[in-house]
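The complex appears here without one of its protein chains, the remainder shown in place.
Up next, chain A:
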Amino acid sequence: MTFYFLKRVFYMALTLFGASILIFFLYALTPGDFVDTSPKLTAERKLELKAMYGLDKPVVERYFIWMKNAFQGDFGYSLQYQQPVMSLLNDYIWNSFLLAITSTFFTWLIAISIGVLSAARQHSWFDALVTIGVFAAMSLPVFFVGLLFIKLFAVDAKLFPAGGMMTIGSKETGLAYAWDVVQHMILPVTVLTLLSVGTLTRYFRTNMLEVIQQDFVRTARAKGLKEKVVLHKHALRNALLPAITLLGFELPALFGGAIITEKIFNWPGVGQLYMQAFSVRDYPLLMGFTMFLAILTVIGNLSADLLYRVADPRVRLK
């Protein structure tokens, strides 16, 4: 086990090294840089600024400078925001996380319940309705649903706020603030959940169906267990196993920000920060953020594998 773990960590390091090269060169070789995007500068001033930011050095040298600093935990200063990349991400990433974790929670909750129910009643009218429903929800574009919800529930019915994370100018603190945020979360979380619940529901339904047809389920039924126990205790647990891998993939998504949803609801998430950074080629910020997501992806994968072992004794890690 220890050996396995060490081996995996070694692979992780290699993967991240590869990712860092890819990320760096992808951004460094995209046309235009931070100085070029400034419209008002003279050619002479541009050269001065490039030298000041180190953009005049050869790409390979820039990569090593960046790596060296990154190893010391220094992801540099955002060129546009004039702040350390990490503190800047810290300002935005938790807002995205809040939205993502809540909608992920509801997505899984709903997907598991519906998936199990419709598997248990395969080909029933309930199953058919759910199938149509989730496919319909899946195929709607997020901006359409988002704007429609704002129009219906915020502007016309005035049930929920039209966007943002808190009432403009609000000085509430503590619980009152939390309640304000919750109200602002309802619409975006609903939209996000609605759009992602479909895939997961189908996934669980299929898993369930597969498990139900296995011998041990027949055995359980044969020894006279109630259908409820058979489904929820024996079948569900086995059907959930492959979902652990999915859970691992969710980790980076929790922090990645939902760019379109955040934009529509004026949510102060990391998605808009990223788009802004990309349009002005703010390399330190772009690389810091993408690298952070790469690290999370790798960690997510590792934890999924480790969790698998805990959940399923049949899996032996070598």
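Methods note: contacts are C-beta pairs under 8 Å (C-beta built on N, C-alpha and C of every residue); 3 or more make two chains touch, one makes a residue touch a chain; residues count from 1.
FYI, contacts and distances are computed from a predicted model.
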item: Name per UniProt, for the chain absent here [options: "V-type ATP synthase alpha chain", "ABC transporter substrate-binding protein", "Rubredoxin" or "Probable succinyl-CoA:3-ketoacid coenzyme A transferase subunit B"]; value: "ABC transporter substrate-binding protein"
item: Touch criterion as defined above, residue of A:165, A:194 or A:254 at the omitted chain; value: A:165
item: Touch criterion as defined above, residue of A:15, A:83, A:102 or A:303 at the omitted chain; value: A:83
item: Hidden partner chain, touching residue among A:19, A:110, A:147 or A:217; value: A:147
item: Chain A residues touching the omitted chain (full complex); value: 30-32, 34, 36-43, 45-46, 49, 52-53, 77, 79-83, 88, 91-92, 95, 141, 143-144, 146-148, 150-151, 154-155, 158, 161-169, 259-260, 262-269, 272-273, 275-276, 278-281
